[in-house]
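This is the structure I have questions about; it appears just below.
Yeah, one chain of the complex is gone here, protein chain that is, but the others are all in their spots.
The first chain written gets the first letter, and so on, giving A, B and C; residue counts start at 1 in each chain.
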Amino acid sequence: MADYSVAELMTVCLAKEIRDGERVLQGLYSPMPMIACLLAKNFYAPNMVFINTADTIDPQPREVPFSTAGPALQENAVAYIPLYQTFDLAQQGKLDLIFLGAAQVDKYGNTNLSVIGPFESPKVRLPAGAASAHLCAIMDTVIWVPRHNARVLVEKVDFITGQGYLTGGDAREKAGIPKGGPRKVVTNLCIMDFEPESKAMRLVSTHPGVTIEEVKENTGFDLIIPEKVETTEPPTPQELEFIREIDPKKVRELEFH
Amino acid sequence: MADYSVAELMTVCLAKEIRDGERVLQGLYSPMPMIACLLAKNFYAPNMVFINTADTIDPQPREVPFSTAGPALQENAVAYIPLYQTFDLAQQGKLDLIFLGAAQVDKYGNTNLSVIGPFESPKVRLPAGAASAHLCAIMDTVIWVPRHNARVLVEKVDFITGQGYLTGGDAREKAGIPKGGPRKVVTNLCIMDFEPESKAMRLVSTHPGVTIEEVKENTGFDLIIPEKVETTEPPTPQELEFIREIDPKKVRELEFH
Amino acid sequence: MEERLLSLQEAVSRYVHDGDVVAVGGVGRNRSPMALVREIVRQGKKDLHIVGREKGMDFDMLIGAGCVRKVSFALVSLEEFGLAMNFRRKAQAGDIELDEHACNSVITSIRAAAMGLPFLPVKGMFGSDVFRVSKSLTEITCPFTGERLAAVRAIKPDVTIIHAHQADKFGNVRIQGSPFEDALKARAADRTIVTVEEIIEHEEIRANPHLTTIPYIYVTAVVHVPQGAWPASCDGYYESDREHVQEYASSTKTPEGFQEYLEKYVYSGRS
Partner (left out) sequence: MEERLLSLQEAVSRYVHDGDVVAVGGVGRNRSPMALVREIVRQGKKDLHIVGREKGMDFDMLIGAGCVRKVSFALVSLEEFGLAMNFRRKAQAGDIELDEHACNSVITSIRAAAMGLPFLPVKGMFGSDVFRVSKSLTEITCPFTGERLAAVRAIKPDVTIIHAHQADKFGNVRIQGSPFEDALKARAADRTIVTVEEIIEHEEIRANPHLTTIPYIYVTAVVHVPQGAWPASCDGYYESDREHVQEYASSTKTPEGFQEYLEKYVYSGRS
């Protein structure tokens, strides 16, 4: 057994996707991204701007809240910003990254949070995609998947809530949404990106103890496996200390119960 | 000599145009309307809402400022409201009245604050109409004229900055702006309204000491003179006391120097 | 200024009508106007069209109790407590009409109403099936640049319901933490009902006009309801009651369980 949980590993992976100076929006029910933003600002990206669903900029909570729009995300913030002004920023091209959850993710990074089955008479009505249909069309995203299996990572989503690379290649350009797209998919098994030409999903690294075979078996489409697949770097003691201190109630584990 | 100035009389006339419960916007360089709003709220229209160019609601200044967007208009206000939100109210049909100044006013209540002569090569370039081209199209206005003469009250304005009744009759409907229009014109000589059918300007009352002849001579078009023309009621001692107390520096007289 | 203080019962019976478009304040389970939601359920309002961005128990309860005809939304979820089961059941059964949006398109629909406009443009949306299936979104071309944009149809709330921190008796309201879109929803609506933790003196309002987040001109009724967001959080006053939300989530797994919940916490209760 490693001395860290998969939630802790994933949180660190998400944090490392944030580049210094970027403006990042964390959404509702986003426990790991919330902690990842705080981690990134303290470790790798001191000039990142942390905007969140409590409508604040750069809060410094003593302890993260369960609801990721909860009051603790106001502590020590520099300002309030109504979400619609954050969307204005995104429309100006001045918001850089959002983390995205999904019930289904397909080969081209399209995400579904709307329906399993047909839209008008769904087998399962899901909660809907929050900001995705707007933001995924105009900016970069990182998708996180707590349960990497073939029902989540599918060949084709039942419904495109959030735009990935649509049908791949230059499909986004053709649809009139040339900017942005998913950078990475971080799951409980691995990290994936998108092959630059085809825009199909491609393995980058497997988490410590996870084999390439395991990833392939749990993926519902032909994942591109490059010649060189790294092992994801495990969290450092410093990272783990930070995470555990700011999250004593283990909010990060909420998606793994 | 009367024991009140024409500015004081005009201020009272403007105040009486405000109906109880109305939401009224006072603009920039509007000394008499500013005082009229405060007077109305204290005397005739306790439930009027006083919105002004200092971006506040219902201030209670101890003393009115010279600039009608000046800091004193923040005193004891209940809230700030950015002007663009007041315009949103107007677009919702929830702003009732604005007072309007003008360099020229014509027979149908159109106002000009843009140019004397052609727009591209004007003889005189005026300051422009502030809110008028927007608000005059969607709400009621009261026009004030400190110098009633034939160069101000003209047959046809050189340029329609603020929409009155355009060419009269149902011209507003035809132009796609069915709502609102000028209620009254208050000058240093008289009060005028608009004949309901033709929408042409019509005398209502002459100020004490002013004859109908004097008004006609100083008007650059055929003013409708009804059978019955009243004499404008002079200010009461109470009204004068209020005005002089709130305006010790005689801001109300600014347009008469 | 007229006094606008009413009881919860009076405010809802006077100002929420069957068939109304109702915009609901708060986000997730934060500053949700739960006392107003429960009162609407108690009074058995029908055929409401409810509007909000990321909603939880508030929408799920109104839907489960049969108050709702149509939902304009970008998310309905109980966050870590899982899917909103009343929403899911009624949606799957076709009992409610779904007007699915992205956060920004549903906010923009309210923003349009607040600006007195019949529509507003937004960026994004193209390529999503949300755009494809929506009756509230269409394509428009910028008359100056030729750029293709999505147009969002305005949604004008008949009534907006909000829980806030403080107000005076005339309806000058203070929100002291996360703004969400509450002030926008109040400005967009014909009527706005606000429950507050505390009633403060009018003089206090005039002494600090910069703290007034919703001026009285946008407020129809103020109701003094301490704990009025419970079991949602009210920032600065209380955290969300996770145990209760868990009980709610468990109860809603069956329609019968939800009925028991309503009996226990809504029909019997006073707020």
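Here is the rule we go by: a contact is a pair of C-beta atoms (placed from the backbone, for glycine too) under 8 Å apart; a residue touches a chain by one contact, two chains touch by 3 or more.
Fair warning: this is a prediction, and the values are worked out from it, not measured in the lab.
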Practice item. Pick out which of B:Val64, B:Ala131 or B:Val154 touches the chain that's been left out of the picture. Key: B:Ala131
Review point. So which of B:Leu166, B:Leu189, B:Leu203 or B:Ile243 would be touching the chain we can't see?
Key: B:Leu166
Check your understanding: So which bits of chain A touch the chain we can't see?
Key -> 23, 47, 49, 56-58, 60, 74, 76-81, 85, 88-94
**Study point:** Sites on chain C contacted by the missing partner chain, in the whole complex
**Key:** 116-123, 138-140, 142-145, 147, 149, 151, 153-154, 176-177, 210-211
Exercise for review: List the residues of chain B that touch the chain left out of this view.
Suggested key: 28-29, 31, 53-56, 65-71, 73-74, 80, 82-84, 87, 90-91, 113-114, 119, 121-138, 159-163, 166, 171-172, 175-177, 254-255
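As a convention for this text, only the chains that are shown with their structure count from here on.
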Review point. Mapping chain-to-chain touches, which pattern fits: line, ring, star, complete or other?
Key: line
**Study point:** Between chain A and chain C, centroid-to-centroid distance (C-alpha), Å
**Key:** 27
Check your understanding: Any idea how many Å lie between the Cα centroids of chain B and chain C?
Key -> 40
Review point. Distance from the CA centroid of chain A to that of chain B, rounded to the nearest Å?
Key: 58
Practice item. Would you give the residues of chain A that are in contact with at least 2 other chains, written as numbers and ranges? Key: none
Review point. Which chain C residues touch at least two other chains?
Key: none
